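What follows is a short report on a single structure.
A protein chain is absent from this complex, but the other protein chains hold their places.
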Amino acid sequence: MEKRFYAIIVGIGPGIGSALAFQFAKFYPVVLISRHSSSYESIVTDIKAHGGHAMGITADASDPNSIDAAFGRIERDMHGANLALAAYNARGTFARKPFLEFKVEDLQANMAAEATIPLLLTSVQSSPRPPSLLVTGATASLRGSAFFSTVAAGKFAQRAVTQSLAREFGPQGVHVALAVIDGGIDVPWAKHIVINGGVEDGKLKPDAIASSLWHLHTQHRSSWTLELDLRPYVEKF
Amino acid sequence: MEKRFYAIIVGIGPGIGSALAFQFAKFYPVVLISRHSSSYESIVTDIKAHGGHAMGITADASDPNSIDAAFGRIERDMHGANLALAAYNARGTFARKPFLEFKVEDLQANMAAEATIPLLLTSVQSSPRPPSLLVTGATASLRGSAFFSTVAAGKFAQRAVTQSLAREFGPQGVHVALAVIDGGIDVPWAKHIVINGGVEDGKLKPDAIASSLWHLHTQHRSSWTLELDLRPYVEKF
Amino acid sequence: MEKRFYAIIVGIGPGIGSALAFQFAKFYPVVLISRHSSSYESIVTDIKAHGGHAMGITADASDPNSIDAAFGRIERDMHGANLALAAYNARGTFARKPFLEFKVEDLQANMAAEATIPLLLTSVQSSPRPPSLLVTGATASLRGSAFFSTVAAGKFAQRAVTQSLAREFGPQGVHVALAVIDGGIDVPWAKHIVINGGVEDGKLKPDAIASSLWHLHTQHRSSWTLELDLRPYVEKF
Partner (left out) sequence: MEKRFYAIIVGIGPGIGSALAFQFAKFYPVVLISRHSSSYESIVTDIKAHGGHAMGITADASDPNSIDAAFGRIERDMHGANLALAAYNARGTFARKPFLEFKVEDLQANMAAEATIPLLLTSVQSSPRPPSLLVTGATASLRGSAFFSTVAAGKFAQRAVTQSLAREFGPQGVHVALAVIDGGIDVPWAKHIVINGGVEDGKLKPDAIASSLWHLHTQHRSSWTLELDLRPYVEKF
């Protein structure tokens, strides 16, 4: 555990966010940001019980004031430590959404980036691994399907921002990458949803996703990945 | 001139919008929508002088009430006629933009689509050519470059919406397509900007773009294009 | 009819090749190259009957000597005329193919290009439209599907060659473009094959494809398309 560095995860749930928290907590103290404390409380408790360091912050990523307050608190509580790793994991609901939500989601993507990039830049010289901003996308990052224009608009925009940030801040030493999650995720609340015929491992295991995101963080700066596709072995694509 | 059908162009300037107006006016009465009447007045006059039919409407495409009013007026003035062709041409400024403008631009894309798709659907049986919604994109539709995250986010989102609409409304007979304008445009106000070494035809001629968009409109429904790239012969890409 | 310029079509059948011949013959004398004279004889007769100019050449595009002989004959017979337009239309069979055929098909693509590019370059200054090399690809140009590795390898390779030639010879004035035919083609011998539920216009009409390829040839050099996707309005993609 390197206490001089920490990780932030924006967007916590029982799936990817939780798996990222446990994965990152093996190496760094983790800060979990979510709208509801119920999303992170048990994770924080669990990490601490295993000797790790974790704190949760309740914030609405669509509200600039809320984000400002959250990062203000992070800078106070993490005084003397540097941000080594930030993951932005806003999955949203994958149903037809009212237009307003799209704007909010996209705003989140921008604000999370705006808030973390400066912190990551200050860690370039000292961080044990290249400071990283990792974003989780979806099938809709690459394809605008019928009836999903709003979801796809948000995910396409998120991919655009990720590419732009990678090209701007990569040469300065910050690794920005997008993981395109192309399939259903194996989360407790979706056990009843049958995907790929219900075959074993037909949904992405959150721990497997977290393992690949961690690999992105460990990549040597001479050999960085920008976009990583992830899908179950049985997925049609 | 088929008066039972008309065309709408959202976004008028001295470049692509103007060229589309003159191209479409050879076949249909045209409705030109812009924020400022100065953008369309001379075009309307010119088209009328050559025996065509044109009208201009001042509207702010980022304001739902303004768009509602514009389309209300169109339905009154065009009573009895059907929409055969709509072009959405919002080029915006290609400089680093404040985040707020991105939302506005994207909102425009959605509202223009929301307003025209129902009108185009009612023309499927009668229109002399497949009713079409044509959108003009840019290099940033396909690539998030450094420092252009806001532009790219808007153009990526626009491409996502275009794809989704094409997949939803194509099978119902409405041709939705994106023209990706990959280069500088030869407009009077940009004569001083040197692109591709200042070589002849090193910028896209608006008339040439209009010709290719018109081709998209004339494509038989058995053989439609979704995305059309356009660039000067000397462009590096 | 501009007799000082002519067109070549490599790959003639009852579908796209035939439609290209009739389309191009409205503007240029056409040279049709095929392995079997039976593929072009009736087309040549038909074009002549309508006042056009056409000649057929039997050649095996996979045999360098055969191609050399064919182009030798073209240069003799067309003495004084310039090549304005070449279309390379090798559809092949879209079944699992033995590996050997792949090499042959790819060889064709290269040889056709090698043979026509120099002729097209000499027409840059004089041709009424930008001299063009147009290639017809397929869904497999963009996607390697299960069981179709050989077809996809050939079509991917063809796309690579097309891109490279476009980037090399475009700035010299030759328009190289790929049309990606993404769907079943409505040819007499395939009437019994049901695609898209047998709906009207659910297969690409060869005339519609020819119309779009002709548009590519007419594009002003300030605004060229590199890759044009074409598919039926009801196609799932």
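Each chain gets a letter, A, B and C, in the order it is written, and its residues are counted from 1.
Here is the rule we use: a contact is a pair of C-beta atoms (placed from the backbone, for glycine too) under 8 Å apart; a residue touches a chain by one contact, two chains touch by 3 or more.
In this text, all values refer to a predicted model and were calculated from it rather than measured experimentally.
> For the unseen chain, which displayed partners does it touch in the full complex?
Taking every chain of the complex into account, the missing one touches A, C.
> From the list C:Ala153, C:Ile185 or C:Ile209, pick the residue that touches the absent chain.
Spelled out, the listed residue whose C-beta touches the missing chain is C:Ala153.
> Which parts of subunit C face the unshown chain closely enough to count as touching?
99, 102-103, 106-107, 110, 140, 143-149, 152-168
> Please give every residue of subunit A in contact with the chain that is not shown.
Output for subunit A: 130, 167, 170-171, 173, 175, 186, 201-205, 207-209, 211-212, 215, 218-234, 237.
Basically, only the chains that are shown with their structure count from here on.
> Of the chains shown, whose Cα centre falls closest to the middle of all protein Cα atoms?
Closest chain centre to the overall C-alpha centroid: B.
> Which chain is most remote from subunit B in terms of Cα centres?
A
> Could you work out how far the Cα centre of subunit A sits from that of subunit B, in whole Å?
Their C-alpha centroids are separated by 36 Å.
> Based only on mean CA positions, could you tell me how far subunit B sits from subunit C in angstrom?
31
> Going by the contact rule already set, what residues in subunit C reach two or more other chains?
Within subunit C, no residue touches at least two other chains.
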